[in-house]
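Presented below is the structure to which this report refers.
Removed: one protein chain of the complex. Kept in place: all other protein chains.
== chain A ==
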Amino acid sequence: MLEPVCTLEGHKETVWCVAWNPNGNLLASSSSDKTIRIWGQEGEHWVCKSVLTEGHQRTIRSVAWSPCGNYLASASFDATTGIWSRKEGEFECIATLEGHENEVKSVAWAPSGSLLATCSRDKSVWIWEVTEDEEYECASVLSSHTQDVKHVTWHPTKEILASCSYDDTIKLYKEEIDDWTCCNTLQSHQSTVWKVCFDQTGSRLLSCGDDKALKIWQEYPPGNPEGVATVGSDSAWKCVCTLTGYFNRTVYNVDWCHNTGLIATAGGDDAICVFKEEECSDKNQPSFSLVTTVAKAHSQDVNCVAWNPKTPGLLASCSDDRNIKLWQITGL
């Protein structure tokens, strides 16, 4: 069961994104109301700790915490990416990254914290290097996608970046000698891919999209015992599982819990679904089953779900209904 814990009210328009800090004690949210809110616990209750205003002129599409938890990055429709520094509980905007031609959709920190990736409707993915004196320099502009890029995410341990797009594909990138290149293109979705994320090990990918499907992709490194063909030193990625029939509308977001292995989905059908891999599931042909569905999790589209990195089974969700909700998985 997915039990409601609390509802966090405060945003005045659509809430697009929720993100837990690495310690799991703070939740950042971003909204069309052009603000970021930081939520934390006071005693038993979750409350709004700060409201970050004046960083952006338009919708803040997404937020991401640095691996150290001291910085927050924000991606906005105003074509910029904001970097916020957290000192003694206070947030200050220390940099505004410009370069994208239009809406920035997503931002993500590499596990080392020294690289940042952004993507935009301008079809490009940018990689930024973070210098020691907190300067951000563009290291690469990747123009592999043919359309709007919806989301970027890093491999949990390696410097491998994944992006997904309105062009229905997922792409993987790595650094080669001096520059970043696209090393894989994953095709299987029938329409826009809204979100892609890695599992805890980084050997699997999870994606969701406008085709109302969830897909699991397995990595096959060179010389894999299964005999899946690879090129050079790059792994091959193969879609090994497609989950359909559970969703009435677009699946906007999905998150793979690195503690429990549970998968949560956020849908345009107002629902949240939770899946888990079945025991004895074959890696090359895994099976996942539906654990629970909350049909009217929100009163409008659910835009994002995020598992808490420390408290197993604690889930945050946000919606067009302007609310954020916290949920706890029970009975597993």
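Note that in this section contacts are C-beta pairs under 8 Å (C-beta built on N, C-alpha and C of every residue); 3 or more make two chains touch, one makes a residue touch a chain; residues count from 1.
Assume contacts and distances are computed from a predicted model.
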| item | value |
| --- | --- |
| Record-based protein name (UniProt) of the chain missing from this complex, from "Glutathione reductase", "MIP18 family-like domain-containing protein", "tRNA-intron lyase" or "Mannose-1-phosphate guanyltransferase" | "MIP18 family-like domain-containing protein" |
| Given A:46, A:166, A:180 or A:198, the one touching the chain that is not displayed | A:166 |
| Touch with the omitted chain, as defined above, among A:55, A:268 or A:313 | A:268 |
| On chain A, residues whose C-beta touches the chain left out of the figure | 14, 32, 58-59, 61, 77, 102-103, 105, 121, 148, 150, 166, 191-192, 210, 248-249, 268-270, 295-296, 299-301 |
